[in-house]
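Note that this complex is displayed minus one protein chain, with the remaining chains in position.
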Amino acid sequence: MSDKLLKVRNLKIGATVYPPGEKPKEIEIVHGVDFELEGGKVLGLIGESGAGKSTIGLATMAYGRGGVELTGGEVWVNGRDILKSRMRDVRRLRGGEVTYVSQSAAASFNPAKKIMEQVTEAAILQKKFSKKEAEARAVELFRKLGLPDPENIGSRYPHQVSGGQLQRCMTALALCPEPDLVVFDEPTTALDVTTQIDVLAAIKEAIHATGVAALYITHDLAVVAQVSDHIMVLKMGEMVEYGTTDQIINNPREEYTQALVSVRSIRHEEKQPTDNPLLRVENVTARYRGTDFDVLKNVNVELHPGQTLAVVGESGSGKSTLARVITGLLPPSKGQITFDGRSLSQDLKSRSYEDLRELQMIYQMADTAMNPRQTVGTIIGRPLEFYFGLKGKEKQRRIQELLDEIELGTGFQDRYPAELSGGQKQRVCIARALAAKPKLIICDEVTSALDPLVADGILKLLLNLQKIEDVAYLFITHDLATVKAIADSIAVMYQGQVVRYGTKSEVLSPPFDDYTDLLLSSVPEMKLGWLEETLEHRRMESAGH
Amino acid sequence: MHPIIKLIAQRLALGLMLLFAASILIFGGTMMLPGDVAQQILGQSATPESLANLRAELGLNDPPITRYFNWLGGFLTGDLGTALSNGRDIGESVSFRLGNTLFLAFWAAAISVPLAIFLGLLAVRYKDRWPDKLISAVTLTTISIPEFMIGYILIYWISIQLGWFSSVSIIYDTMTLGEKLNAIAIPVMVLTLVVLAHMMRMTRAAILNVMQSAYIETAELKGMGMLKIIRKHAFPNAIAPIVNVVMLNLAYLVVGVVVIEVVFAYPGMGQYLVDHVSKRDVPVVQACGLIFAAVYIGLNLVADIVSILANPRLRHPK
Partner (left out) sequence: MKNMPISAIIGLFFTGLYFLMAIFAPLIAPYGMSEVVGDVWEPASDQFILGTDNIGRDLLTRMIYGGQTTIFIATMATILSFVTGSVLGFFAAVSGGWVDQAMSRFVDLIMSIPSLIFALVVLSVMPTTVTILIVLMGLLDSTRVYRLARAVAVDITVMDYVEAARLRGEKVVWVIFREILPNALSPLVAEMGLRFIFMVLFISTLSFLGLGVQPPQADWGGIVKENKEGINYGIAAALYPAFAIATLCISINLVADWILNRTTSLKGGRG
């Protein structure tokens, strides 16, 4: 048909869904998408959840996950329409011409087999290489991808290497058979930000070195800007915009793309510390029962009334444990917490109603934070009843008031959580916290499970509510962009310790300590060439030391 | 020491403790007898002297703890005591009958285990198509009928209507293997049907669980054929759950045997136990109960150990 490596024409994809208590339904999730890809080029597919990007990625291998079915259109790979090919030919394509890197390498590797066997399997199966050649090639790829001990890492089992390393092994697995096209499906999303930059660099380097073409699927425009030549923006199964990376990032035409590009651009005037902090955490050390190491070591932070303290750190830094200590779920082994001038009891059970009411919490997963058997009205109404004894009309009036505050209209009272979208759920959780008229709300990664645009909406709402209600936030997050957007002061945590603490402007200005520097410089920026600049910068620094 | 050896040693110790506790439970359970054993044996008309004599002879005057340890000690040294109802040595009766029961259970297992795994695979291969639905409907029916009723249905149909095998399965030592197998044909069929249903359903669930893992998708995206995926990727991970299923069902089989032996008047442990429960012959019930419990605990132990051995995370620690 043509010399293009990949040519997708009017691709339509359907799926069977199982709504609760109803008969299964057929729906269309991708409504006719067209694109092309030349050999050796990288195309970024970007969109929020439900955009159909992974589904389209897998369609280039003629594969439908779960109840997904490729219902129409054409997918041409190397000059033949694979949707009309026989199963035998499709099998030769998969793992030979087109390969796949999934989001979770930990789940995608067979736990019972050694890494080398799995990495070389496709190459041997597709008769691209002999076992010996494939193994030599795998070792070469391990080296290129910057894995430690490339000669021997293949003889380990998947659970014996770290998450970031396994993700690189998965890339080696995909590259080993010398494919023409690799589908990268959110390969760095599950990783910590400081690991992400290394894996991203390794993937980019490997794509470059092998001259393979790639589809790079992600929800993070800043990430895809670093690796792709072209970008296609998707929304609800339809293409919104297609262009070169430069054009999409610097000159987006469509409104939706503009919104994606300008996401996380909330700016917020920093407030100065007051004389009377609302919350004071002093010398807090804590460990979980049955373990023999401290998860928190001598933590000292302060939070001022009506302000936001952001606690930043990667997984395992102890930031969520700090929240548990403050709420009383985990009594500290040392140290004390002062709240509004009075000493807080260490144990939840011995706290007064007043303490409980004034200190509320919002969770990361709004899904599990609400009882699925209670209506929104019941969920928001319970604190009103519990703390203020409100009943009947009075309660209804207040519920409506709160629903207005979180920008949900009437009619939401009688809905169940399952009937709400992700953003709406999180808003209801915010309303439940506000219902108690608290002085402090602990927000534990409240935006990290949400799509960027939705997350932006939640952050704006929180800032707005802070102005109206004069409530303070203890904002726990791993996302530095969020921190920049809303914090007044920042505590950076690493391995249970606060390594840097101060007002936002102090913390984010040099000179930096090593860890904060690493953390700050690892956050992808929405500009071309950021990855190279950062890596170059790091090389210079380490050469200078 | 390799952590896996430690883990297995722990599991073995736990199994022994469980068995010990079970023996206390069985002994304690039979202590609840209203009235006493001596009265049971001699009947209402017995003289007080003869009752006192018998009590002393049976050691009934000792405190329960002494009696328990005497009983357990005897058990461990192979002395199971004597039956109250006929004064015979329990050990002798048991050893003969245990062999028969194991003979029956062995053949039922030998047929049902491979068949269950095969049918389980078949149901997975044709998931939600007619072979899966048929297998599922048939097994749902067989687990909804008590095993003794399946026994009579087969007797009625095969033995009476078709006249193929005998409806009574009495075997004795002088029979040849062929004659024995002919005698136990129907009970083996019944046990197979009963265990097959459970085992096949659980095997199907276990394999499906493995087949839904992300690494199976990885293999599919390598262009591997279904059969090869099952052989190379699903099977190594499905061994542990399947062995688990098999062991649980063999344990179930041991219980099923009890009822089936009564239906076919088969001279095994089950019939022996049920007979002596009606006769309220406590020593026999205690001995049989403990043996059944031991087999049951042992099979569960094997299942545990196999899943430890099959776990790559435990076999190859970090």
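Going in written order, the chains are labelled A and B, and every chain counts its residues from 1.
Just so it is clear, a contact is a pair of C-beta atoms (placed from the backbone, for glycine too) under 8 Å apart; a residue touches a chain by one contact, two chains touch by 3 or more.
Just so you know, these numbers come straight off a predicted model, no measurement behind them.
> Any idea which chains on screen the missing one touches?
A, B
> Looking at B:L54, B:I135, B:A234 or B:I297, which residue reaches the missing chain?
Of all options in B:L54, B:I135, B:A234 or B:I297, contact with the hidden chain holds for B:I297.
> Which of these touches the unseen chain: B:I4, B:L18, B:I239 or B:L309?
Going through B:I4, B:L18, B:I239 or B:L309 one by one, B:L18 is the residue touching the chain not shown.
> Of the listed residues B:L54, B:A105 or B:V254, which contacts the missing chain in the full complex?
B:V254
> At which residues does chain B meet the chain that is not included here?
18-19, 21-22, 25-26, 29-30, 32-34, 140-141, 143-150, 152-153, 155-156, 160-161, 167, 251, 254-255, 258-259, 262-263, 273-274, 276-278, 280-282, 285-286, 288-289, 292-293, 296-297, 300
> Applying the definition given at the start, please give the residues of chain A touching the unseen chain.
Residues 18-23, 327-329, 348, 351, 353, 356, 360-361, 363, 365, 367-373, 382-383, 386, 417-418, 421-422, 432, 436 of chain A touch the chain that is not shown.
By definition in this document, only the chains that are shown with their structure count from here on.
> Would you pull the chain A residues touching chain B in the complex into a rising list?
Residues of chain A touching chain B: 61, 63, 65, 90-96, 99-100, 102, 104, 107-113, 118, 121-122, 125-126, 156-157, 159-160, 173.
> Tell me, which parts of chain B touch chain A in their complex?
So the residues of chain B in touch with chain A come to 213-215, 217-225, 233, 236-237, 312-313, 316, 318.
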